[in-house]
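What you see is the complex with one protein chain gone and the rest in place.
For chain A:
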Amino acid sequence: MHIVFGGAFNGKRKYVKEQLKPDPSVWLEGELPQRGETAVIAGLEQWIRKQLEQQCPEQDIIAAIRELAESAGDRIWILTDISRGIVPIDPLEREWRDVTGRSYQYLFGKAQHITRIWYGIPQTIKGDGRDEYLHENWG
């Protein structure tokens, strides 16, 4: 399980296409694959938003992500950071950031390898076995 993480328009998809070279036929945008399927999952935050708009409760959303992440299959998750803006007044907007943040925390804990992309420049923040900044990585 590999996560490619970073802000919007930072070149995450470009990095995945050029460096990780996944099979383009398994590329999903804003949707989840079946459990056990090999996939590139992009736009997870959009999928989460869609679930919330359809009144799906948080525990069901997190459970779906967990079941997928724990199933067999090689997957790349492209996660867009939406965490650093002003906390909005609108409840759905707030909930979206909350659920997305909690999902990302779970996925970060689970992934073997995390690459952060900053304007096209990759940095391994988990999984290179050295030079890791976060002591929680092993938890």
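Simple rule for what comes next: a residue touches a chain if its C-beta (ideal position, glycine included) is under 8 Å from a C-beta of that chain, and two chains touch if they have at least 3 such contacts; residues count from 1.
In this text, contacts and distances are computed from a predicted model.
Trainee: Name the absent chain as its UniProt record does, using one of the following: "Adenosylcobinamide kinase", "3-hydroxyacyl-CoA dehydrogenase", "Nitrite/sulfite reductase" or "Sugar ABC transporter permease".
Mentor: The record for the missing subunit names the protein "Adenosylcobinamide kinase".
Trainee: Looking beyond the chains shown, say which of A:Gln19, A:Ser83 or A:Gln105 touches the absent one.
Mentor: Of these options, the touching residue for the absent chain is A:Ser83.
Trainee: Since one chain isn't shown, list which residues of chain A touch it in the complete complex.
Mentor: 7-11, 45, 81-86, 93, 96-97, 118-121, 123
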